[in-house]
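Now for chain A:
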Amino acid sequence: MPSDHSETGLELRTVSIRLDRQELLAVDLVITPGEIVTLMGPSGSGKSSLLGHICGTLPAQFDVSGQVVLNGRCLDGCPPQDRHVGILFQDDLLFPHLSVGGNLAFALPASVKGKAKRRMMVENALKNADMDGFADRDPATLSGGQRARVALLRVLLSEPCALLLDEPFSKLDSELRGQFRSFVFEQCRKSSLPTLMVTHDPEDGSAAGGRVINLA
Partner candidate 1 sequence: MLRFVPIITIAFMIGPVSAGLIGTLLPAFGILPALGGTEPGLDPWAALFAQPGIWQSVRLSLVNGLIASFVSVAIVMLFCAAWQGTRIFRAMQRILSPILAVPHATAAFGLAFLIAPSGWIARLIAQFAGWDRPPDIAIIHDPLGIAMIAGLVAKEIPFLFLMTLAALPQADTDRTAQITATLGYGRIAGWFKATLPRIYPQIRLPVLAVLAYSTSVVDVAIILGPTTPAPLAVRILGWLSDPDLALRFMASSAAILQLLVVVVAIGIWVAAERFIALAGRQIAANGQRFRHDGGVRAGSAVLAGLSAGALILGLVVLLIWSIAGFWGFPDILPRSFSLRLWQREYDAIGSSLVTTLLIAVPTVVIAIVLVLGCLEHETRSRHKPGRGAIWLIYLPLIVPQISFMFGLQVFFTLIGLERTLISVVLSHLVFVLPYVFLSLSDPFRALDPRYGQTALCLGASPMRVFWHVRLPLLTRAVLTAMAVGLAVTVGQYLPTLLIGAGRFATVTTEAVALASGGDRRMIGIYGLLQMVLPFAGFACALLIPAILFRHRRGMNAQNRG
Partner candidate 2 sequence: MRSRMRAFVSALALATGIATASVSLPAYADPAPDVGNWQSVLDQARGQTVYWHAWGGEPRINDYIAWAGDQVFERYGVKVVQVKLTDTADAVTKVLSEKTAGVNDGGAVDMIWINGENFAAMKRNELLFGPWVEETPNFEYVDVEGKPTVVNDFTVPTDGLEAPWGMAQVSFYYDTAKLDSVPKSAQALLEWLAKNPGRFTYPQPPNYMGSTFLKQILTELVQNPKVLQQPADEVDAKAVLEPLWGYLEDLQPLLWRNGQAYPQNGAAMRTLLGDNEIDIAFSFSSGEVSSAIEAFELPDTVRSYVFDNGTLGNTNFVAIPYNASAKAGAVVLADFLMSPEAQLRKQDPQYWGADTVLAMNKLPADMQEAFANLDLGIASLAPAERGTVLPEPHPSWMELVETEWQKHYGVVQ
């Protein structure tokens, strides 16, 4: 975890997103480390755009005002790769051309040097997630639940300072969903990550146990 100035969490200071001069959403909130805030609203209300703005990948046609501050550092103008903001989508988006271990190693910061050390970190992460020995597997051979777990491991290995979840559970069937959901929240709290989750399923919000903001 990069030691930052202060662990103040993720602050969205009067962030407003507009498209074609129509305001999609406006939000002003502070997420403390380890807190999971749920954002709920119908599709098209700009939730994913907000996440895109926070991690720095929002297309240019949107108009944004306000400030995003992470641990005291203003993220505006900062390129996505320097923001240390992780994101999980509803699709696992594991890189199909890399093995499971390759996907995880991709996320390891460059500061972790040496093939052996990197390999060890990858295998430890897998072991802790009950997927020992999966490092050389082809991602396409894993089950949906396993892939989702690897996706989360990947994000965590990149040592983010905040985590964004874009409806990450909606593609999983109900049995897996509950399991995976708990797993994710557990990791968030363990790593003290300020987490912003966007969903249209109220169950997710109640399971998270944090603030629920309705955008409707």
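Candidate entries met the following condition: all candidates are chains of the complex that A comes from, given by their letters.
Methods note: a contact is a pair of C-beta atoms (placed from the backbone, for glycine too) under 8 Å apart; a residue touches a chain by one contact, two chains touch by 3 or more; residues count from 1.
Quantities reported herein were computed from a predicted structural model and do not represent experimental measurements.
Chemist: Please find, within this complex, the candidate from 1 or 2 that touches chain A.
Modeler: 1
Chemist: Applying the document's contact rule, which stretches of chain A touch candidate 1 when the two form their complex?
Modeler: 52, 55-61, 79-87, 89, 91, 93-97, 106-107, 109, 138-141, 154-155, 158-160
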